[in-house]
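Only one protein chain is missing from this complex, and each of the others stays in its spot.
We just call them A and B in the order they show up, numbering each chain from 1.
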Amino acid sequence: MVSNILNNYRSVVGLAVVLLVVLLIELFEVRAAIYPVLFPFFEWLKYSSWIGYLGTTYGSVYATVQAGHLISMAVIGGAVLVTDLRLLGVLLKDIPSETITEGTHKCFKYSLIVAIATGIFCAAGVADKVYYMPVFWVKMLALLAGSCFMFFIKQPLLNSRPHEEIEPWTMRLLAVASILVWFTVAATGRWIGFS
Amino acid sequence: MINELLLQFAQWLEGQEYSQMLVSGYYSWNWLEATHVLTLMVSIGSLFIIDFRMLGWILPDVPATKIADRLHKPMIIGFVIMFITGILLVYAKPVENVQSLWFRIKMLLLVFAFINAWVFNSRMRAAEGTWDSARVAPKPLRAGAIISLCLWCTVVAMGRFIPYDWVDCPKVSNTAILWAAGCVNELNAL
Partner (left out) sequence: MSNGKWDDKTIAAASSAVIILGGLAYYWVGEVQSTVELLELAYGSFKFFNNPLVF
């Protein structure tokens, strides 16, 4: 019976394992133990790494990379909005949603890679400051959750079969969760700039 | 002459009560700027999807004019919000923006971007039905898409540069830059 569950409910079991790990991390205060250990890395990032050196020495380079981060964020936003508004039945209703999700996924993937690369550069320039900002860690958590959700949950489901065979409320939940998680990543990122 | 007029207008705006309230409120400026930047995802996100389709990079099986038509409304909504928040941002810090080289370049590029969009749209309407299902749009439309991408990327970059003080009036001695940035007092002092 156990092997039957493991074979037929792989995704659910995987999700349960992840939730259990998160629960254990919180229960045994692993997060609080890891946090101080990360500080030397953040210090190294800003003061010793070449990206930290470039970012802190040449303001124009930092600002240009930040602009690149904004542009990649705009492309992510465009891809997410087009896909998720189609899943909600708001936009592009006369085009099959399979076509839209398949067509925009590559664009999303590449712009996410650029956003993460430019984001690391931007964070490196102010690493010693962002380490102490709760909003930075919220952004990282949202980014991790959003990326895992997209690549391990949402896209596999949408690629598994025709969309009219998928439970409609699940599609709506996926779309709303996706829009809100990427909005949170963007909004918390903007708030880092204000802090 | 035009720099003096712009500076006088900006100084008049700066003296207004609402301009000072906008810039001094703890949340007002932040929310305004956050809305302006976050709406990028709607306006420029939609625009980039249309441009990428014209270049054949995404959704090649979907008729290009359909993508452009359907994304037109969210794109316009996004640009209207950005326009309103942009005006309010300038209203909050008028002198700083009017005397910012990056702001001036951004405004100029915006004009070019809108002209390009208008030309692009006219060409697209004229050619409708002849190439719609092709993976890649005809050359003039591809050129328009590339120009659009370059212009908007530069607009975003110029917007990002505005808060930086590298070419602020007190820091520059080059006459051409002083004139381009509208640094009236510094030019008069030379």
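Throughout what follows, a contact is a pair of C-beta atoms (placed from the backbone, for glycine too) under 8 Å apart; a residue touches a chain by one contact, two chains touch by 3 or more.
In this text the structure is predicted, and so the values were computed from the model without any measurement.
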- Task: Please pick, from A:I25, A:L88 or A:V138, the residue that touches the omitted chain in the full complex.
- Result: A:V138
- Item | Touching residues on chain A - with respect to the absent chain | 4, 8-12, 14-15, 19, 138, 142, 145, 149, 153-154, 156-157, 160, 165-167, 169-170, 173-174, 176-177, 180-181, 184
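One rule holds in what follows: only the chains that are shown with their structure count from here on.
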- Averaged over CA atoms, how far is the centre of chain A from the centre of chain B? Could you give it in whole Å? 27
- Can you list the chain A residues touching chain B in their complex? 59-60, 63-64, 66-67, 70-71, 73-82, 85, 91-92, 94-95, 99-100, 103-104, 106-107, 183, 186-187, 190-191, 194
- Task: Would you tell me which residues of chain B are touching chain A in their complex?
- Result: 30, 33-34, 37-38, 40-42, 44-49, 52, 57-62, 66-67, 70-71, 74, 153, 156-157, 159-161, 164, 166
